[in-house]
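Let me begin by handing over the structure; questions about it come next.
With one protein chain withheld, the remaining protein chains of the complex are depicted in position.
What follows is subunit A.
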Amino acid sequence: MPSEDTKERINKAVEVGRTILHYGWIPLIIYIGFTRSNPKPELFKLISPLA
């Protein structure tokens, strides 16, 4: 059983990871999709909902 100190540190690390995932997930997929797509889409078409 880890000590209270370690537990607190683990919880803090989980919280930081969760925040990164929360704000980074969608940008990450857009970045991966934008760079790996074939052919590479134009940035304007990516952000505009009508184009």
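Convention: a contact is a pair of C-beta atoms (placed from the backbone, for glycine too) under 8 Å apart; a residue touches a chain by one contact, two chains touch by 3 or more; residues count from 1.
Please note the rule applied: contacts and distances are computed from a predicted model.
Per its UniProt record, the hidden chain corresponds to "Mitochondrial import receptor subunit TOM40" from the list "Mitochondrial import receptor subunit TOM40", "DNA-directed RNA polymerase II subunit RPB11", "Protein kinase domain-containing protein" or "Trafficking protein particle complex subunit 11".
Subunit A meets the missing chain through residues 1-2, 6-7, 10-11, 14, 18, 21-22, 25-26, 28-30, 32-34, 36-39, 41-42, 45-46, 49, 51.
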